[in-house]
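A protein chain is absent from this complex, but the other protein chains hold their places.
Chain naming follows the written order as A, B, C and D, and within any one chain the residues start at number 1.
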Amino acid sequence: MRARSALLAAGEVALWWAALLVFWLMLISTVYPLERAVGAGAAGVGALVARAGRRAVVRR
Amino acid sequence: MSAVLHVLPYLIAAYVFLIGCYGLATSRNLIHAVGCLAVCQSATYVLLLAVGYRDGATAPVFSDLAPGSRPVVDPVVQALTLTDVVVGATVTALLLALTVQISKRHGTVDPDELRELRG
Amino acid sequence: MNGWLLAATAVLAVGLGAGLWGVSTGPLGRRVTAQNLSTAMVCPGLLLLAQGYGRTSYVDLALLLALLGPVGTLVFARLLADELTDDPPRAWGLTWAAAAVGAVVVTVLCAVAGPGRAMVKLLLIGALLIGGNLMASRALSGGFAAVDRG
Amino acid sequence: MADALIVLALLAVAGCATSAVLNRDPTRQALVLAVLGTVLAVLFTVLQAPDVGLSQLAVGSALTPLLIMLTVRKVRRRSAAPKDGPE
Partner (left out) sequence: MSRRARLWLVLLGGSGLAALLVAACLRLPAFGGARHPYGDRAVAAALARRTANTIASVNFDQRAFDTMGEMSILFAAVLGCVVLLRQARDEHRDPPRPAEVAAPVRRYALSTLPVALVTGLYVIAHGQLSPGGGFQGGVVAATALHLMYLGADYAALERVRPVEAYEIADALSAAAYLVLGFAGVLAGTAFLANTLLPLGTFNTLSSGGTVPLLNAAIGMEVACAVVVLLARFLDQAVEIVEENVRENGKNGDNGTNGMDGKNGENGENGE
């Protein structure tokens, strides 16, 4: 059961991360490796906050 | 039209500043007074940016513009204004915190009542 | 003479004029609605300005307004929930009209931009703008049923 | 055309500032200040200062109204209950 919930959590974060990375790549005009790296980092922060926010609301 | 436009932005900045001062002086509520001070602040932004404007020019941001292809406006005043907008907001917050403290100590935020309390 | 700037002038004149008049007078419910709709009209105006000046980097302004304008309305909807429950503002006609203006402007600009990254960005801004303003209107008309002290 | 836009934005700023001062209730003033932030952002854009416009949008559309409304809430909540301690 724990493995299942961990998998779900990882899936949620990964989904947000991918969506936010695509969002970042749409905002910029030219793509190069450094831009991808920074975008991936920012999308990671956004995905973690999205997951934390949803959990904080559900848990009350 | 053109002669009017040459001074209109400065006059509007002066007007916004004066109307903010009027509100500040006649305010009966310190929170309203802080809002009027924010209006006074915005007058300085209008004045600074009006000084830096150049007819037919565009912003000096070259991410989507080849340098030298179009005339650009003055970046120095923009940099001054830009930092002040954000710093001004935190100063507004400081004044609002003072207002909260005054309301705790004296139970009112009306400057006239505060003067009476002092005696 | 630049047609985009002309369109921007028209949109901004209507949006700012109506917004200013609505927010300065009348009952609280109408003022909050006017604040919401002024952001909904200014955002397409900013997009048209970006096109009129020929600067794609100005589009970021519209993006920020599409994100933060509804947040500002949510602030009022939340902190004025007690005052607004007596007389919930219902201006769905105006809300949909403003959304339609946003949709038309975004569609036209997308057609001009052609397929590519810029078009997706415009579509994202349009979606955020229209979704945000519909949600802000929803929040104003009884979105916060019971708020204890904030 | 650019001149007409500048004049329009300047007049809107002047009108909005007047309205912000004349609305004496802090709640209503906060609403006008939120619109003033947007109007100033438009003025900065037509004066070719998008950086300042972004700054003004970020601060004026949500942050300043939130600060004012929270202060109003705190002050009203205080004066809503009768006070018994010596002032």
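Observations on the structure shown:
The definition used in the following text is that contacts are C-beta pairs under 8 Å (C-beta built on N, C-alpha and C of every residue); 3 or more make two chains touch, one makes a residue touch a chain.
Computed from a predicted model, the values in this text were never measured in an experiment.
Looking at the complete complex, one finds that the omitted chain is in touch with A, B, C, D. Residue C:135 is the one among C:6, C:97, C:118 or C:135 that touches the chain missing from this view. The chain not shown here is touched by just one of C:11, C:41 or C:74, and that residue is C:74. Counting the whole complex, the residues of chain B in touch with the unshown chain are 5-11, 14, 17-18, 21-22, 25-29, 32, 50-55, 59-64, 67, 71-79, 82-87, 89-91, 93-94, 96-98, 100-101, 104, 108-110, 112. Those residues of chain A that touch the chain absent from the view are 16, 20, 23-24, 27-28, 32, 34-35, 38, 42-43, 45-47, 49-50, 52-57, 59-60. Not every partner is drawn; the one left out touches chain D at residues 22, 24-26, 50-51, 53-55, 57-59, 62-63, 66-67, 70-85.
Criterion: only the chains that are shown with their structure count from here on.
Just to note, of B-D and B-C, the chains joined by more C-beta pairs in contact are B-D. Distance between chain centres (mean CA atoms), chain A to chain D: 34 Å. Centre-to-centre, using mean CA coordinates, chain B is 10 Å away from chain D.
With centres defined as mean CA coordinates, chain C is found 24 Å away from chain B.
In chain C, the residues that touch at least two other chains are 53, 55-58.
Looking at chain A, one finds that residues 29 touch two or more other chains.
Remark: chain C residues 1-2, 5-6, 8-9, 12-13, 16-17, 19-20, 23-24, 28, 31-32, 34-35, 38-39, 42, 45-46, 49, 53, 55, 57-58, 60-61, 64-65, 68-69, 71-72, 75-76, 79-80, 83, 149-150 touch chain D in the complex.
By the touch rule above, chain D contacts chain B in their complex via residues 2-3, 6-7, 10-11, 13-14, 17-18, 20-22, 24-26, 29-30, 33, 36, 40, 43-44, 47-52, 55-56, 58-59, 63-64, 67-68, 71-72, 74-75, 78-79, 83, 87. On the chain C side of its complex with chain A, the touching residues are 56, 63, 117, 120-121, 124.
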